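Quick notes on the structure that follows.
What you see is the complex with one protein chain gone and the rest in place.
Note that the chains are named A, B and C in the order they appear, and that numbering of residues resets to 1 at the start of each chain.
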Amino acid sequence: MAKKSHGPNKHGHDHGNDDGHDHAHDPLEEGAALRVRALEEIVVAKGLVDPDALDAIVEYYERETGPRNGAQVIARAWTDPDFKDWLLKDGTAAINSLGFSGYQGEHIRVIENTDTVHNVVVCTLCSCYPWPVLGLAPAWYKSPAYRSRVVREPRVVLQEFGLNLASSVKVRVWDSTAEVRYLVLPRRPPGSEGMDAPELANIITRNGMIGTASV
Amino acid sequence: MAKKSHGPNKHGHDHGNDDGHDHAHDPLEEGAALRVRALEEIVVAKGLVDPDALDAIVEYYERETGPRNGAQVIARAWTDPDFKDWLLKDGTAAINSLGFSGYQGEHIRVIENTDTVHNVVVCTLCSCYPWPVLGLAPAWYKSPAYRSRVVREPRVVLQEFGLNLASSVKVRVWDSTAEVRYLVLPRRPPGSEGMDAPELANIITRNGMIGTASV
Amino acid sequence: MNGIHDMGGMHGFGKVQVDDDTVFGADWQRRAFALVETLAWAVPYSTDQHRYAIECLEPVNYLKHDYFENWIEATETLLIEAGLVDRSELEAGVKRFDINCENHAPVGPQTLVAATRAGAEMIFPADTSTAAFHVGQRVRVLNTHRQGHTRVPGYVRGKCGLIIRNGGIFQFADSLAAGNGPDPQHCYTVEFTSTTLWGDDGSQGDTICLDLWEPYLEAI
Partner (left out) sequence: MNGIHDMGGMHGFGKVQVDDDTVFGADWQRRAFALVETLAWAVPYSTDQHRYAIECLEPVNYLKHDYFENWIEATETLLIEAGLVDRSELEAGVKRFDINCENHAPVGPQTLVAATRAGAEMIFPADTSTAAFHVGQRVRVLNTHRQGHTRVPGYVRGKCGLIIRNGGIFQFADSLAAGNGPDPQHCYTVEFTSTTLWGDDGSQGDTICLDLWEPYLEAI
């Protein structure tokens, strides 16, 4: 996917990697960029959109959401048994208490990996994902390959992610079909006993909280 | 779909409607035409294909197959009760007796429309079709719209073809999933009593023998 | 609807590109995302209406286009349906008629961010309706094939599973997308064995859990 934005960006929002190199010329990509710009101009001209709102919402998601939020939640659960109980009983409230809330996170259920159960999350119908705690979804999560396959052959898909599960571990796939969004609570890895919550948060990955990695 | 073939045709097989007009420029179409020419040149150069065989097989299908064959079968059935019995009992043999046989027609089953049952044929998985009696399939028969819809909402699809069936008539959809190919025997229309077999053959349409028309 | 979007169980899409964790690969994708979120207020449209508009894209475009281009195309559809934009404007990239914004007020940055932080109201009090099913009950998913938006994937229809949770009473996506209001319904988590869904080609011992609204289910 071309990362260079085309033409002058009159809104001053070019966060793209305009590194001076010419990227592969993708006519589909250019068509899409033009299409979006055309729509933006029309709806701003009609007064349907306040350009400042466009800036604000992107800035909100890029600054205030993302997997570091979820990692704080998980690290807290690993180090505070009462919080963990609360998190598993009422994920939304426990997560709100850490300051994470909002659209696509109104109802979060946290599902715990154990010695015998590994959880993995998908949205086969679109790309539902817990935005406040994980940010917007990565490309692979939204891809037809992931959406089509993980419900039918989860172990093969997890192997592609480098995660080989013992046959004694049951896989539970969660397809986000309604309003609940799912967050996986990974098992605290052996060797992490001496780490405090901030250190633990650093080893927790986005994929670990989706279920496509062990941590 | 552009009907003009592009560039000089060195094999001399241009049966296209090269009528001198410029048709819409379709890059997908041009890509496909180039791709086919490239493959032909490679496999002929490697000795895998005899160019005369390419000509011969196209000529065979264009000259010797097509819905006029099927129309002769139906007209005969309408005018010869013994033949009709045979046709319904052993379609392949009865059809062979009129000189029609071959690939994609090794096992033909003829299904009869009546006052109470209307039959319609599809191949949801690809485009199976009784080539010896109907020729190669028309574009609509191979289209995703027809293949996806006629098994689920046959009456709506038939209405799009202009065929409105009474609710007292049951629709039977035949999905050609194995080696049998289906040919519909339409009802002989009222007012055709005075017609002989050649006249009848003239009023029998391809769609009538697929089941998307009444005759 | 049985659309191309309903791809759970399909073959043919290859391996997962596990290293592609791009969120926005180009600035136009950021702008597309922001437009969809912001226009939802002015048009207005619900998330489920937007999802349904995506589901109604031509299947070849759904697969060929970028994810965010599909979001934009769906929003164009919703704008056209609301009479706020027309096809010729989109093709030319210029405004050709003015609109009365009285019922289509643009959202300001503070309101939008505050509302996003707050989230949507989707749940209804537990005492507003009685649950038809209970945790521990086995149910069958109805075999429905309607044209409209639905959140019951094809791969569980007609299949039997076990209710493992009643999540509460939620707005009903099918109704909202059809423009018929929230029509609140109990929503259950139903667990299916992999072999129930995929037969011998399932993953022995593994399960799949889905949140399914009450109207999708029947007692067995």
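By definition in this document, a contact is a pair of C-beta atoms (placed from the backbone, for glycine too) under 8 Å apart; a residue touches a chain by one contact, two chains touch by 3 or more.
Quick caveat: nothing in here was measured; it's all calculated off a predicted structure.
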| item | value |
| --- | --- |
| Residue among C:88, C:110, C:147 or C:180 touching the omitted chain | C:147 |
| On chain C, residues whose C-beta touches the chain left out of the figure | 1-4, 9-14, 55-60, 63-64, 142-147, 158-159, 198-202 |
| Interface with the undisplayed chain - residues on chain B | 1-5, 9, 11, 13-16, 28-29, 31-43, 45-50, 52-58, 60-61, 101-107, 109, 124-127, 135-140, 142-149, 151-155, 157, 160-162, 167, 170-180, 206, 212 |
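Note that only the chains that are shown with their structure count from here on.
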| item | value |
| --- | --- |
| Highest C-beta pair count, chain pair | A-C |
| Separation of chain B from chain C, taking each centre as the mean of its C-alpha atoms, in whole Å | 40 |
| Intercentroid distance (Cα basis), chain B paired with chain A, Å | 51 |
| Length of the line joining the C-alpha centres of chain A and chain C, rounded to whole Å | 17 |
| Shared-contact residues (touching 2 or more other chains) in chain C | none |
